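Heads up, this is only part of the complex; the chains shown haven't been moved.
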Amino acid sequence: MPQKSALKQFQKLFKTKRKKRPAHKVGLPPAALVFTGDQKQEQVFINLITYDEAEIQEERIELRALQKHLDLQKKVIWIDVVGLHDITLLEELGKLFGIHKLTLEDILSVEQRPKMEVFDEYIFATIKMIQCNSPESPIMEEQVSFLMEKNILITFQEKEGDVFQFVRDRLLDPKRAIRQRGTDYLLYALLDAVIDNYFTVMEHIGERIENLEQQAMLEPGNETLNALYLQRKEMMDLRRSVYPLREVIGSFDKYAEHKISPEVRPFIRDLYENTIQVIETMEVFRDMSSGVLDLYMNSLSNRMNNVMKVLTIISTIFIPLSFVAGVYGMNFEYMPELTMRYGYFYVLGAMGVAIVGMLGFFRWKKWI
Amino acid sequence: MPQKSALKQFQKLFKTKRKKRPAHKVGLPPAALVFTGDQKQEQVFINLITYDEAEIQEERIELRALQKHLDLQKKVIWIDVVGLHDITLLEELGKLFGIHKLTLEDILSVEQRPKMEVFDEYIFATIKMIQCNSPESPIMEEQVSFLMEKNILITFQEKEGDVFQFVRDRLLDPKRAIRQRGTDYLLYALLDAVIDNYFTVMEHIGERIENLEQQAMLEPGNETLNALYLQRKEMMDLRRSVYPLREVIGSFDKYAEHKISPEVRPFIRDLYENTIQVIETMEVFRDMSSGVLDLYMNSLSNRMNNVMKVLTIISTIFIPLSFVAGVYGMNFEYMPELTMRYGYFYVLGAMGVAIVGMLGFFRWKKWI
Amino acid sequence: MPQKSALKQFQKLFKTKRKKRPAHKVGLPPAALVFTGDQKQEQVFINLITYDEAEIQEERIELRALQKHLDLQKKVIWIDVVGLHDITLLEELGKLFGIHKLTLEDILSVEQRPKMEVFDEYIFATIKMIQCNSPESPIMEEQVSFLMEKNILITFQEKEGDVFQFVRDRLLDPKRAIRQRGTDYLLYALLDAVIDNYFTVMEHIGERIENLEQQAMLEPGNETLNALYLQRKEMMDLRRSVYPLREVIGSFDKYAEHKISPEVRPFIRDLYENTIQVIETMEVFRDMSSGVLDLYMNSLSNRMNNVMKVLTIISTIFIPLSFVAGVYGMNFEYMPELTMRYGYFYVLGAMGVAIVGMLGFFRWKKWI
Amino acid sequence: MPQKSALKQFQKLFKTKRKKRPAHKVGLPPAALVFTGDQKQEQVFINLITYDEAEIQEERIELRALQKHLDLQKKVIWIDVVGLHDITLLEELGKLFGIHKLTLEDILSVEQRPKMEVFDEYIFATIKMIQCNSPESPIMEEQVSFLMEKNILITFQEKEGDVFQFVRDRLLDPKRAIRQRGTDYLLYALLDAVIDNYFTVMEHIGERIENLEQQAMLEPGNETLNALYLQRKEMMDLRRSVYPLREVIGSFDKYAEHKISPEVRPFIRDLYENTIQVIETMEVFRDMSSGVLDLYMNSLSNRMNNVMKVLTIISTIFIPLSFVAGVYGMNFEYMPELTMRYGYFYVLGAMGVAIVGMLGFFRWKKWI
């Protein structure tokens, strides 16, 4: 059956995602630096992009080579750290830019709740980047952290491959607004790229729910419920990534006044509204999936009803007739009907009339 | 069956509305100007109305002809832009009036959450205009945006045909209060026209729910539930247009003090209360439709109960009697009753008594 | 059946009330004066009561005769306008006392959400007066508006007959505190009279729910559910009158400091607490009626259970016995039992033993 | 059956409590003094306790004799008024201590929502004292009011017998802290005694719910649901006494700064936390009882399932066999099996095999 395999597939997707969760470092000193995720690539490297209005430079370097490539005179410096498992390198980076130990810890613990913090020297935010290529494929979650210090923006990702390609492409075009503006606008553009992907994922989820809805209406089965259950569980997990976003983006407006230039602030507010829209969509999905549950439950009991009706119709017609046949099967010596010439045919006729009458009754009751 | 077609019709309505949703521009630069809706008419044009207490002028011009028709000396200038798909024209308009790029983007993305923003030069609001001609017809949603800059009010609609006709009619009458007052009062009058239509739609929805209610009580079927489900889904969608209204209208009172004259402010407050009334009505509808679900579920299990009762009555009467007939159909050699003269009639009589007794029992149990 | 008629009666009550709702004036200029209710009496008249500590005067005059009867020197002037359909007269009244057009509109639209507003010259409040003479009779809703301007209190009712009689009686007694105090105390006394009636209505609703509860426990039927549904719908409607009261009464304390004398303010606070008590009672009723729904659902499935048990008992006893009888009804030539002398009686005896055994089994299972 | 009587008992308890509710004084002047409860004892009397560190005096006097026994020089004076039905006496008391009419009204209306008010001369609080001697006995509610004016504390109870005995005992011991402290500490000690009793009642309710839980798991019946329903109803009532407590006790900390000495304030805060704990316990009970409902519902449908299984097993075994017997009971002239020597035994054997096979099938299906 296709549903069964759909369920399997679903569960598989789900498992993959789930595995990430248990990792938590109990019994270690607080603020000890441990990478809580799975290593997803061999080497930690850096995408270093420095640009101003006039020129742009993009290099792929190793983390340890950063210092000598760094030219702080440039207007905007974007250090994109890809890979988190090499802790000593990250510690060096931390020392280089004066990053608080707790911030480093937040960057490394990929189960971190999305949050935003303002320090004296920098602002720091960590959120989830979710991706989902098609309604059938799993939702991939990856943690991205942003650290903005003066004209430097450092981003931290778990592995290669991200949603930032569009931003990089625009950077190459010197006429784009992004080249004229500062680091805060770059930060905004990257956040916007992440949140735009939430909309895609939302649409995929919406399609999934509509599929389930159709399935619940047309061919409800155990698999529908299980798939629905997994769907809801997945959404519970997703909610934990999405809901704190509101607070994170809101904090930029509230607490980072001095780090964000006035021209960029309307963009941030716009982002904030997009976040709210994502959250509201999730609320609608939640209501929808409980509506699908109602549909499914009803389909089930409708089926039960139909089974009962068949049973009742058959029993109601044949049990009384069997009784009549039984009566004429009795062995009494004196049963006048038995000796009648056409007794048998009279009885058969009466039975036929009874069957027709019953069927009429059921039709009237709208059972058939 | 009429219900079935009702369901079909419902679904059709629903589909039309739904199609609008998926469009979201992922992977584009933020604040890139793209029209996210469907083009609904051939040409973008403008209804230009300028008036003061003494005279009024109404012209239908093309967007590019606006500048030479514009006479900024008039007291109130209402530029009603109809059609949004010609982006270059809108960009020119944006330059002419100094509209922020994000505002232009909000105007164009028809999936925008209703919102209100105060800029230095203008105040901007975008809400949904909903229309529904009869309880059976679909709810049409269209985005309307308002931009008030000094004595100019610019409105943006997706297509011709709106709820503003009453306002235009009143403008023609020089004795009307609206001719004496300024642009802010015009803004209020238009918002009021939009929100008044929400009441009509609410009434149509109310009628729909009462129809479903009646259907659930009298002839519940699978279609009832499906229609109910679609109804709830439609209301979920509608909620996303309605709930933010409270905030939008409330913001006029809170943040736009300097743009709204003191005489107009009580009117805005009145509008705010109407919005709350719409929201409360939606809440009541939500409760009502879950009540209808209960009604339906109960009707279903009542039917099931009745089916079971018929089965039980028939079985309980005839299964024991068949047994008795079976006993006298046994072929034992020595069965004294069989040779009795009226044995057969005694047995028939006893069976008749049993039937009457059973019926009495069922009546006493209130099953029949 | 008595329940059926109870349902009918219920529905009738409900219809009466419902009719009032749809009226909303779409497409009219905002703040246009239209009376949105049904005209409930022929003529608009005024009950004019003027009093101070020493003397009191009560007159029933026509609205147009008001001006010449008005003696503004008196300490307290209570103008009780009865009937709202004569709009031109009300407009004159509005001009006489400088009433804002929006206030007049609120007075006339009987679907207005309860609210309280402070203007420079007056404070205005509009609430619902509900009456219910017995648990079986419908809840009548009428809008009452209060407008206090200096020493004048104007009240607006839809029709003759109100809950203010007790206040009028007390006014006649010169020793009563109410004669010593000012207009604000009169306002309080009238509000108190309205809210006191909410308690009566709450008690009637409480009785209704307890009746439904008893019905659900003892003789649950389709009517119980329908009545319960109507009851909940009625309560939803009522909530819309009751919940805003909290805000209305609370506003007197918060925003009308300068219009309410310090001696009267504790009374207003007391009123506020009564309002909260009404709201809490409604919450309890809401929980209770969902509890009644549970009771009803359980009664239903209990009944189903019992039907199934009867079916199962009868089938379980007689189907196997019929089989045995069928066996001995077979026509094999060689069936040794058939020729036994007492074979028939042995079989009958064995069947009797089986029946007793089955009954014992069912008793042990607690089915009978 | 023991459950039935348990239900009866429950209902009886419940009735007793319920009777108190309806009394509300509609149509009386506001702030008219009426005692809304039942008179619970013959005579109103006073327990007058005056003490300082050195000595303590306890007298039981009549209300009218109060004035001459009053020695205002003592450090702490506790006037415990027992019985509320003698209104004229209470009015005298009101005059003697300058009590506001609304306060007197609150003291007398035993349906008053718990509240706390700060007046210029005194602070006033009224709460419910609940008592419940065993899990089976009803919850008794009595209103207690506290009025503290300088060094005088007046308490008002409906009838003799309270939870204050422990406080009185401690007062007799000169070494106790309570003798060293002032009237505010006495007030605290009395409030603490009242709230401590809430914990006892909570434990009794907890036991009741656990009994219901056990009943729902082991022998679910109609009585379980009804008892559960009554339990929930009782808790709804109780909630109305408990929830406002939080506000009442919180107000002492917030609004009565000048009346409560700094040493006593930590104790009040402690009391506040106890109140929150009571409220949280009630929340847990609420969740628990809806959990018990689930348990019960499941037990019911499990039973139904079992009934259906028995029916199905019996039918599935014997209906086909009866058919076979019926076949060999047909009267065709030419049926070769009938003349076989051991045909009968072959058929019996085949039937036996079929029965064993069926039973094996059911076992495999885990139905038996």
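The first chain written gets the first letter, and so on, giving A, B, C and D; residue counts start at 1 in each chain.
What we mean here is this: a contact is a pair of C-beta atoms (placed from the backbone, for glycine too) under 8 Å apart; a residue touches a chain by one contact, two chains touch by 3 or more.
Fair warning: this is a prediction, and the values are worked out from it, not measured in the lab.
Visitor: Of the identical chains, 4 are shown. What's the total across the complete complex as given in this file?
Guide: In total, this homomeric complex is made of 5 copies.
One rule holds in what follows: only the chains that are shown with their structure count from here on.
Visitor: Tell me which chains count as touching both chain B and chain C.
Guide: Both-contact set = empty.
Visitor: In steps of 5 degrees, what rotation angle do you get fitting chain B onto chain D on the CA atoms?
Guide: 145
Visitor: Would the interface of chain A with chain B count as same or different, where same needs over half of all numbers used to appear in both copies?
Guide: At the contact between chain A and chain B, which are copies of one sequence, the residues are largely different (under half shared).
Visitor: Roughly how far is chain A from chain D, going centre to centre by Cα mean, in whole Å?
Guide: Here chain A and chain D have centroids separated by 44 Å.
Visitor: Once you find the CA centre of chain C and the CA centre of chain D, what distance in Å lies between them?
Guide: 27
Visitor: For chain B, write out the residues touching at least two other chains, lowest number first.
Guide: Residues 301, 304, 308, 311, 315, 319, 322, 326, 329-331, 335.
Visitor: For the protein chains shown, what form does their contact graph take: line, ring, star, complete or other?
Guide: Looks like a simple chain-to-chain line, open at both ends.
Visitor: Provide the residue numbers of chain A that touch chain B in the complex, in ascending order.
Guide: Of all residues in chain A, those touching chain B are 166, 170, 176-178, 188-189, 192-193, 196-197, 199-200, 203, 206, 217, 266-267, 269-271, 273, 276-277, 280, 284, 287-288, 291, 294-295, 298-299, 301-302, 304-305, 308-309, 311-312, 315-316, 319-320, 322-323, 326-327, 329-335, 367.
Visitor: Of all residues in chain B, which touch chain A in the complex?
Guide: By the definition above, chain B touches chain A via 21-22, 24, 26-31, 100, 102, 105-106, 113, 115, 117, 222, 225-226, 229, 232-233, 236-237, 240, 293, 297, 300-301, 303-304, 307-308, 310-311, 314-315, 317-319, 321-322, 325-326, 328-331, 335, 337-344, 347-348, 351.
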